[in-house]
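Removed from the display is one protein chain of the complex; every other protein chain stays in position.
Here is chain A:
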Amino acid sequence: MVRPAHRRPGQSRKAQYSLFVAYVIAVTGAVAGLLLAVLSVVDPVGFAQLRIASQELAAPVARVTRSVTGSISGIDDNVSAYVKAGTQNRRLRQELADTRRKLVATSSLQEENRQLKALLRLQQIDKAALAHGYLLTSTSTSSKRIALLSIGRKVGVAAGQPVRGADGLIGRVLSAGPSVSQVLLLTDVENIVPVRRARDGLPALSSGRGNGYLDVRTLNIANNPFKPGDILVTSGTGGLYPPNIPVAIVVRRQDDGALARPLADPAKVDAVSVLRPYTPDNIEAAPAPAAVPAP
């Protein structure tokens, strides 16, 4: 162990001043930084350009590492498939996922049938995806759940657009750069999604817990109607997420609602589609209803 050098700069006035100035700069900068952080919580897309630049820097590396580890995990899958129990487990899980998907599709179809034909037509137009991409990487060291999407402004991605995978909702676009964009995942603490129970249309609000699970609260707090296994889909209320996208499955009841697991796992999803936000002007702007004959 080395004895530390003397902090006192000696008799030299210049050295004394420079040490003092260094401390002044540090303290001022720290205070300014914390103020900036508190301000940018209020305005979450502040300094968007700086952030986008850094993501454009990280994205090419993430693309390469993703392609490399993707192939490695593929080898891993093949090896594990030789173990008998492993294959069975995988097959059963696949079947479970398929049946769940079908169940969700059926229940939302039932709900759709109860709705008006005009509304149904609007939904069909609105469900058309804007673009397809894949999730590159995420902020895995901070408590904010933001993922990087491999497409950006060049293909029409813009802030506020919902993102979904084959299994269900992933999140929404927070900001878009030229070739990558930020997606606020469903499980982020700040991400609140209006949902309804697929079975009977009971409205509720889902918010992330930050650890991969969701909190679901009903709007009427008289009783707690949730049961494990209830499937939640987006309701379309609030005008951002289009209705009938599968969101989550209830795991267990809680005091003030339920704990739910998202149906789409962002870590496993292959491709995601970016949808148009479900806003009135967006629906009106689409001239397609006249051209497409009603079913």
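Convention: a contact is a pair of C-beta atoms (placed from the backbone, for glycine too) under 8 Å apart; a residue touches a chain by one contact, two chains touch by 3 or more; residues count from 1.
Note that contacts and distances are computed from a predicted model.
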Choices "Rod shape-determining protein MreD", "Chemotaxis protein CheA", "Phosphate transport system permease protein" or "Gluconate 2-dehydrogenase gamma chain" - which one is the UniProt name of the chain not shown: "Rod shape-determining protein MreD"
Of the residues A:Ala62, A:Ala97 or A:Ala159, I need the one that contacts the missing chain. A:Ala62
So one chain is hidden, and I want to know which residue out of A:Gly29, A:Gly160 or A:Pro228 touches that hidden chain in the complete assembly. A:Gly29
Write down which of A:Val104, A:Leu130 or A:Leu148 is the residue touching the left-out chain. A:Leu148
Could you pull out which residues of chain A are in touch with the chain that's been left out? 1, 3-5, 7, 22-23, 25-27, 29-41, 44, 46-47, 50-51, 53-55, 57-58, 61-62, 65-66, 69-70, 135-148, 185, 187, 189-190, 209-212, 265-267
